[in-house]
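To start, the structure under review is shown below, and the notes come after it.
A single protein chain has been omitted; all remaining protein chains appear in their positions.
Showing chain A:
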Amino acid sequence: MTGKDEAELSRLMQAAIAGDEKAYADFLRRTAALVRGFIRRKIVQGGVDPEDVVQETLLAIHVKRHTWRQDLPVLPWVYAIARFKLIDAFRRRGRRIEIEIDEIAETFAEPEAETVSERDINRVLDGLPPAQRSVVSSVSVEGRSIGETAAKFGISETAVRVSLHRGLAAIAKRFGAKQFGRAK
């Protein structure tokens, strides 16, 4: 983490909140890499897949982005959410973990690794109402735009946006629950 990261990410997030989707994609990709480096360094014993925590953190950042105050630096906000989600991941698995705050400065961005393991998010996704699930899958895994998704399902773009928004909020909420059922 450097001052340059901070300035750049703050600028991107401000643009994103103002409605710039390109800036938001840049922000999320760079933030994901930083959070991944942070989480991987913190998880020394097994039991928790770092990428699951990265995804939970990104979802929390997304649904809680109104809690970032634009006059404050964005990285402490990002890392506080990542730390919270990491502790939560361990707690859900009945483990305790101590996390030091001041090691953040040594975090480096890391790329996503190929993995064969089933993601937590897929299990949660499977538990969504069908309309939300198919829209979220279409926009994410299948890589369609909002317009293409609307055409595929024969519904309006507004309906796609609403389903996507509700679906993502529901996934984040499931992650926040005390236990998210592995079966769901």
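The rule we apply is simple: a contact is a pair of C-beta atoms (placed from the backbone, for glycine too) under 8 Å apart; a residue touches a chain by one contact, two chains touch by 3 or more; residues count from 1.
Note that contacts and distances are computed from a predicted model.
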Absent chain [UniProt protein name; select from "dihydrouracil dehydrogenase (NAD(+))", "Anti-sigma-F factor NrsF", "Na+/H+ antiporter subunit E" or "Cytochrome c553"]: "Anti-sigma-F factor NrsF"
Absent-chain contact - pick from A:V48, A:A89, A:V139 or A:A170: A:V139
Chain not shown: contacting residue from A:A32, A:L128 or A:A170: A:A32
Residues from chain A at the interface with the omitted partner, ascending: 16-17, 19-21, 24-25, 28-29, 32, 36, 51, 54-55, 58-60, 62-69, 72, 76-81, 83-84, 112, 119, 121-122, 125, 136, 139-141, 143, 145-146, 161, 164-165, 168, 172-173, 176-178
